[in-house]
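One structure is given below, represented as structure tokens, and several questions about it will come after.
All protein chains but one are shown at their positions in the complex.
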């Protein structure tokens, strides 16, 4: 695979924009290897993902964002980001006591499925240090006091770690602690959570018990970006599994684990591939 | 297929009950062709479905319920119903303007998929009379005034029709009118509704618009028995379909129709087969 | 909805093609409302679907194909088709004795779900004439003799009907007769069949019995374009449903019917929307 530049953009939908952007790439000798777009007609917004080979492209890679900004931002009211396929994102994982999502993430990482680096794992418990050690990844524990008296201090130190490690996004792999506004604001639509229900059904605590009480015939899991409102951020991926009256809360928890790890990993895959745009608290996910 | 008796029962779970019931059937020369049971351990309740051939059974069919009542009700605090496979249930269908569920029900009926009789279709609109005529089924229209001034009278006449036609259960095939407590009380857990969302997500009106607003990646449909609380009765069947950011409320409505008709028909099938027990606002559904 | 032109094309993948085509539309004042493309990297082939509003477009609609041909065909080795959203395709339905797919197609047609015309239904049996009559669509029966002595003559008359009715594509809605090479050749990748298995498993006759014998835990249905080789044409859509050891061939047939009608209707929807391209015996299906 030759290194590529990836452009993710959105702007008001206007005639000519697709032509202009593709012409800009082609005129500068970029070989386009991926183009996909979507127009939200209700809001008249265009979303686009373009990927082209850097080899032979006339604009040096450290000037690409500047050029796009100069040429298009004012003209088309463009919002955009440029990424490079040979600069992998850096992912921090937050965990508590349950290991299934963590193992799933690390097994993929170890098998080389993802173009990603994992500089650190953060937890509020010691329980999973052994798993981190198995995979040779630094494990940091900060305990929040029951009265939350040290929570501000803890999050300050966590954010310092994330900055020091140049983390580009965070994965909450069944992290059982609510993040403060500050941490969320520092990583807008860059913190991926897995909620163990088919949102918006069963928001909040103990969703499998809620599902059992309601007598649903299908349970689900939802990965979403974290926002200030609990379990209400943009949904990235969902999946479900069929259950029956024979299931107990305990069997739902076991069946749900398989959903959780798959749904979380699919979301992480899309994020690593830079295929997600967010808008109006929803996601546009390119194929 | 030889005629069978079907016994659906539930009672407090107690040692010996399964043996006693099966022994009762066998001792009276009933050939058991189906036995399934389920114990809700949390509530220590046993649910059971037994089916045996009437041919050669020593107790006459009109005495079976009486015998079971005498022998078991007091001893095991039994709740039960006896049905006969050669006495098909009689199903009334309530519709409004949308035809997809109605066509699906009637096409199955016409093809002989179900052991059921359909004596009448009831509506609050004239729109689907043509469909009823196509299939030769009487179609009754009662319009409820916008101020609901005649609603009590309308439901009284509807209930008279249901009684006159000896209707055993009612199917609301996208019937866009809320039933009164009286009608619901007259058919407890015998009115099947199809709600066009994955309940308990998106209760109430316009669920596809709600799903679109929330940006979910999967939509669903739910069939349930109607109770006094809106969209909160025992769930019989649910299914889902994957959607994407490209879907509009309009495309969700179209995709949802396929779900609605399949999910409703699966619930109706189970009800006709007498395979559903309800308890604590949940269903036990035998395979 | 304003009338649009739809361009479906494929060609060897070459730098600049996307820019050139979109520039052609934009330069001639066409407002692009849909663009999607896909590159098969193994074979270096580009597939593209473009849709733009005819209003204000400088090239008259009856000249569009000619212009595209002149400008692009030689230069890019283009294969393409142009359709207009206000010229609905004309669909013939072939049936035998089973009604479930036919009812499903006609109920959608009647409800106005599809931008399509249905000038005729063709059968080798009288059984479903009643259904065609219900919906007021002409029903033609040609019986093929057991020794196939009149098969050539029958197909000749059928093809005359299709030509006379200006049929653009054919749907085999559980049509239990193998088409001859001539009829298939006259409608290349324009005859949609529904096969009642998850192809390529269980090719040929009685697939549900084959599935039962093999003890699979999931059954499927497959819609595909008909080619000279039985059940081997380009697959358009597939879906599955979970079964268990309790299922009999008869219950598989009933469960399969729901799959068959949904899978067939999804394929027909995509075909009517002109969103399918075929290549190397596979389909590219735009979203």
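Remarks
Letters are used for the chains, namely A, B and C, taken in the order the chains are written, and counting of residues starts over at 1 for each.
By definition in this document, a contact is a pair of C-beta atoms (placed from the backbone, for glycine too) under 8 Å apart; a residue touches a chain by one contact, two chains touch by 3 or more.
None of these values were measured; they are calculated from a predicted model.
Residue A:134 is the one among A:43, A:134 or A:248 that touches the chain not shown.
The residue from C:85, C:99, C:227 or C:283 that touches the chain not shown here is C:283. Only one of A:74, A:111 or A:205 touches the chain withheld from this view, namely A:111. Against the chain not shown here, chain C presents residues 38, 40-42, 198-202, 214-218, 220, 234-240, 244-246, 248, 281-285.
Against the chain not displayed here, chain A makes contact via residues 98-100, 103-104, 107-108, 110-111, 113, 134-135, 244, 246, 254, 257-258, 262, 265, 287. In the full complex, chain B makes contact with the omitted chain through residues 15-16, 18-19, 22-23, 26, 31-37, 39, 242, 287.
Everything below uses one rule, namely that only the chains that are shown with their structure count from here on.
Interface chain B/chain C: over half of the residue numbers present appear on both copies, so the contact uses mostly the same residues. Chain geometry summary: the mean Cα position of chain A and that of chain B are 42 Å apart. The set of chain A residues touching two or more other chains is empty.
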